[in-house]
Every structure is written in structure tokens, then in C-alpha cells.
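A single protein chain has been omitted from the complex, and every remaining protein chain is retained in its original position.
Right, subunit A next:
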Amino acid sequence: MCNTEEHNIETANAEDSEERRESRAQFQELFEQFGRNNPQFNPELIELFQNMLSPLLQSQWHPEDREKGCSQEFIDSLPRVPRNKVPLTDTCSICFERFGNDNYPLLAQLPHCGHIFDLQCISMWLSNQVTCPMCRDVVNGHKVQDLDTSKAELEEDWGMYG
């Protein structure tokens, strides 16, 4: 899991010779052709192999894998929690502030595990990650149920945010 090489990769890459670049391209082609999208191969083996690549190469080869984090749409659709529905002594586990310290806290609840955070805190985390900070539940991995945000917004306090 820990790659000591990662610290040297950028410099090494800059000094690449033409030859190395070429063989790397060939290697990538073979990898795409025989490995990644080939159902005959054991997916675990392929994943293992992929993990052996340096992080820089991984992101160059598979830019789609780099797009981690939840979509803005998903974050926007998180159900809001009204102030009177949470114990005011509870704290947001990201900023450590008590929910009750704010007269008009903007709170969001994660769909499956139900953990509650300040909307601002959890939005920042989920823009790069997909797991709940408390339980590591993959938050966007569950089938999205129809989240009725229109109803939540009608609840008290919500007139404040126009």
C-alpha cells in the first residue's frame, strides 16, 4: 500500500528518455488490450497489477479513475436536518462545533448511515471523497431513493436561506 517511490516519480518522469516513453506506451497498449477490459482475466489480479503502477501512471492511464468524489448534484440532494431534530449538544465530527452553537445550523444527513454533519463541512469532504467520515459507508453507492428535498425545504427555519 505504501509506495516509497511516489516521492520521486515526478522528477523521474521528467527525465524520461524517448525510449522509455515508447516502451511505456507499448506496455499501456498491451495492458488495455489484454488486461483491463478482458473478462477472461481475474479482476482481482488486474486490480492488483493496476495498484502496482505508480499513482502518476494510474492517473495518466485512467483519467476516469481520478474523478473521485461525489457529484455536486448528489451533495445538493442530501436531506437537510432541522435544528429541532438533533440534540444540540451533538457536534459536527468534522469541525467539532456543537450544532446548538449556531442558531440556524445548516445540517445534512447522509442517506444510508444517517450520520449528520454541517452541510458545509460534509460538502467539502464529499467533493473529493465518497465515504462517510464516521463509518466509511460509501455514500453514493446505494441506490438513490427519491429524495424529496422540496418537503425538507418547507420545514421551519428554511425560509432563511433564499
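Heads up, the rule we're going with is that a residue touches a chain if its C-beta (ideal position, glycine included) is under 8 Å from a C-beta of that chain, and two chains touch if they have at least 3 such contacts; residues count from 1.
Just so it is clear, contacts and distances are computed from a predicted model.
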Hidden subunit of the complex - UniProt protein name among "tRNA-intron lyase", "sulfate adenylyltransferase", "E2 ubiquitin-conjugating enzyme" or "C-CAP/cofactor C-like domain-containing protein": "E2 ubiquitin-conjugating enzyme"
Which of A:89, A:103 or A:128 contacts the chain that the document leaves out: A:128
Positions on subunit A contacted by the hidden chain, ascending: 1-2, 4, 93-97, 121, 124-125, 128, 131, 133-134, 136
